[in-house]
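Beneath this line is the structure, given in structure tokens, with notes to follow.
The other protein chains are all here in position, but one chain of the complex has been omitted.
In order of appearance the chains are A, B and C, and numbering begins at 1 in each one.
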Amino acid sequence: MIIVLKPEVTEPQIEHVIQRVESLGLRAHLSRGTYRTIIGVIGDESKLRVAPLEAIPGVASVVPILPPYKLASNEAHPEPSVVEVAGVKIGGGWLAMIAGPCAIESAERMDAIAAAVKKAGANLLRGGAFKPRTSPYAYQGMGEDGLKILRDTGRKHALPVVTEVMDPRRVELVDQYTDMFQIGARNMQNFTLLTEVGQTRKPVLLKRGLSATVKDLLMSAEYILSEGNSQVVLCERGVKGFDPIARNLFDVAAVPATKSLSHLPIIVDPSHATGRPDLIPPCALAGVAAGADGVHIEVHNCPEEALSDGPQALLPEQYAAIARQIRQLAALLGKKISSVNSGNQ
Amino acid sequence: MIIVLKPEVTEPQIEHVIQRVESLGLRAHLSRGTYRTIIGVIGDESKLRVAPLEAIPGVASVVPILPPYKLASNEAHPEPSVVEVAGVKIGGGWLAMIAGPCAIESAERMDAIAAAVKKAGANLLRGGAFKPRTSPYAYQGMGEDGLKILRDTGRKHALPVVTEVMDPRRVELVDQYTDMFQIGARNMQNFTLLTEVGQTRKPVLLKRGLSATVKDLLMSAEYILSEGNSQVVLCERGVKGFDPIARNLFDVAAVPATKSLSHLPIIVDPSHATGRPDLIPPCALAGVAAGADGVHIEVHNCPEEALSDGPQALLPEQYAAIARQIRQLAALLGKKISSVNSGNQ
Amino acid sequence: MIIVLKPEVTEPQIEHVIQRVESLGLRAHLSRGTYRTIIGVIGDESKLRVAPLEAIPGVASVVPILPPYKLASNEAHPEPSVVEVAGVKIGGGWLAMIAGPCAIESAERMDAIAAAVKKAGANLLRGGAFKPRTSPYAYQGMGEDGLKILRDTGRKHALPVVTEVMDPRRVELVDQYTDMFQIGARNMQNFTLLTEVGQTRKPVLLKRGLSATVKDLLMSAEYILSEGNSQVVLCERGVKGFDPIARNLFDVAAVPATKSLSHLPIIVDPSHATGRPDLIPPCALAGVAAGADGVHIEVHNCPEEALSDGPQALLPEQYAAIARQIRQLAALLGKKISSVNSGNQ
Partner (left out) sequence: MIIVLKPEVTEPQIEHVIQRVESLGLRAHLSRGTYRTIIGVIGDESKLRVAPLEAIPGVASVVPILPPYKLASNEAHPEPSVVEVAGVKIGGGWLAMIAGPCAIESAERMDAIAAAVKKAGANLLRGGAFKPRTSPYAYQGMGEDGLKILRDTGRKHALPVVTEVMDPRRVELVDQYTDMFQIGARNMQNFTLLTEVGQTRKPVLLKRGLSATVKDLLMSAEYILSEGNSQVVLCERGVKGFDPIARNLFDVAAVPATKSLSHLPIIVDPSHATGRPDLIPPCALAGVAAGADGVHIEVHNCPEEALSDGPQALLPEQYAAIARQIRQLAALLGKKISSVNSGNQ
């Protein structure tokens, strides 16, 4: 950590800063420049993070050197992590193909969609039983009945399942039915919920918040990791943008940027990132080309009747077409795709 | 609601859209233009909101006319609401002066800060017992011990208190100690939590999320209102911006923009909006000048020892100076400030 | 165009709006709903665009139906355009490979870089002679001497050249040396300059501004097209974002979103979009996967000595590696790449 002092800093102020650094068991290294004086801090930087040095008179700014996320960081774990969801590998060269409807609506519809995406090559089934809806008057999901449908449908088609949990009081319930938890973008900094899923030992799909930096996302992953659950998969699903042409702004560079800092797998969700069916296929390919460890796409067999987010779902035949292209691109890039029936590949 | 059709729409597609509209008990009004054909929908628009018309072939876009927030809307309640927190009025010409430390750290410190802000003219005391921290390694708050300190300090100084609740399982606990709940920016779309505080009958301070539009904020308020709790105060505390010069981007225009749509009071929080002590006083005045119903400022008597957000707190003497200016400006604008001792004013 | 009236609109106000519409030679079609009354306007919508209807009392909002860019629009020109730069085709299935240093620094360096990128498969050479620098104290470019070096180097290596023009007074000068004009992001709405290059008959590479929507970009293209120059190639090079992890936010979805509205080719510039050499290759591939008609990459043989933007340049060997991957991906997607020597392909 480097402490930059103000031009008008006084000697007693410098003394005060140094004493404060040393009182924390660290060493201070003073360096007087032509224009500015700085103090380098030597020792365990994390001790300083709780101490608000910027508030000390004479301090202009404090520049941290080490990342505040330790367990999520590449420095702690130089090899890419592989997260395994009931036999489906994600990361470290393994590409996940997650598909399914936004919301679980009925056993029949779920069965039809699952059959279609399985045939098209998906290896993980998604579906929401508890829906975070902007409006209290919008469809809120089927609850536990939906979870049962999801689990049964997944078993029938040999597809592990992933579903969102929103309420810390329901983590235990959802845990009984799902193979992977999803934490939605709006809950990325719901630290209560992160702590709760961190105490399970089940994989977590953590979606990036709409105004979260990559480092914020890693800090939220750190909440889960620091509870002892190392099975975290990140997901880029668009950030808030200024252009109304798409629902959100798909930040494809976040995929390699995250990998430059962390060992955790990161997938892309072009459905939520764009909100436009015509933009989903090109953005799915872009995500894979940029190095994503998986693609999450919403599929519905009758979007105009969907109870949630119909307009952004692909039809099963559209999904089959893009899944084919993703597989070709994955082959070109040397990526493998887990198949559940045969164990792997 | 207006349904705009694509240039290449076919007659059967138009028929299909009209049937769908009529199947919902609404009337469709077809209008063929030189370039485009549109369908006006007559009847209760909210029925259409659950039906994803954009997904129907031939439909180009759907333009809503009525706001999706009813209870929060000006149309439902044309007069500004006044929310009363244990005798302190907010809204409808009454200005709230909320002050206190970011986190409750000890009874002694809380007492000193409360005495100072009371003397300076604050009429509501804030302090966090449960802290939403980006890092799992940062100080997380004193919990119930902190709540007790807050309540006792508030009683001693005749200041009603407001504190954040993050976990729906703790709403009942926090309810026993506080006069007003705070929902933090990161939890603005934690719908589970909104529903829970909506079921109490205690005032709620709802902070705007960093990437929330004004309408998103009103939709979140609607969650609370629709549970039967009408005591909601909104808070503008900065949105995510691109300029690193301040922590967030203080959206002062959101104050009058919200008032143009809603009867709910809205206050400003220049501490979180800027994160810079030198910007807090000018932004506090700007908020009041723009019509805010209150000002929320973090105050600490030793920022460099604060366990949370020290660098953005004002010293008690700085708070006293800005409180004086706020009172002068309030007088100029004809605003009143509740004083708890004397009941009102 | 649809004119939505306010709930409290009066009959005389409705009359006034209708008269105004009819005074412009258009027909008004009144439709009274349960909650709102609207007026559909039938006829040439562009006549209405100059008339500020929102300012008329009783009008709530005006919803346009037709795009304001005509020549750039897909509706005017349903087939993708192919722009040809001295034999190198861009668009309609042809992929441009543009490479070169940020600034032209000397004939020797330019020659070495050109030889390297030509060998790696580039088919257009870039280099700046006039540099738009944020600081007046930064290197501003070699001027006409640089233009000569660029032209001569391009001829020697059979690479058509593209260079930025910033000053309308220098369009004629630059025209003598270059095969394609570049308009930089900061000048995307320098309408004086757009008009000037619109009056030449030379291809223009128009970069998207940092806060420009896709529609703003098309409106700027329209300035060039409406002067009679139809040879416009668009370029996505990142928009302003909130995450300091990269210089800008690479908006890869803008590629298919632009194609959904316009026939103009659009390329990507991952160098400026990210500002980080390690993010350039994955973002280049992402752009091609999303359907871009070309890739623009800065290459320098000694980035630490570069006079401008050194840190974001690839080394020649890094460029060769990514160019190889781009060709493989282009082959997978069925794209062709012009080679100047053999005329095409």
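Basically, contacts are C-beta pairs under 8 Å (C-beta built on N, C-alpha and C of every residue); 3 or more make two chains touch, one makes a residue touch a chain.
Values in this document were obtained by computation on a predicted structure and should not be read as measured data.
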Chain not shown: contacting residue from A:240, A:259 or A:335: A:240
Of B:54, B:196, B:251 or B:269, the residue in touch with the unshown chain: B:251
Residues of chain A (touch criterion as defined above) contacting the omitted chain: 2, 4, 7, 29, 31, 33-36, 38, 40-45, 63, 65-66, 75, 240-242, 244
Hidden partner interface residues of chain B, rising order: 211, 213-215, 239, 241-246, 249-257, 260, 273-274, 276, 278-279, 282-283, 285-291, 328-329, 332
Residues of chain C (touch criterion as defined above) contacting the omitted chain: 20, 46, 49-56, 68-69, 132-139, 166-169, 186-187, 189-192, 195, 209-211, 216, 219-220, 222-223, 226, 239-240, 303-307, 309-311, 313
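Assume only the chains that are shown with their structure count from here on.
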Chain whose mean Cα position lies farthest from chain B: C
Cα-centroid distance, chain B relative to chain C, in whole angstrom: 40
Whole-Å gap between the CA centroids of chain A and chain C: 32
Separation of mean Cα positions, chain B and chain A [Å, integer]: 27
Multi-chain contact residues (two or more partners), chain C: 241-242, 244
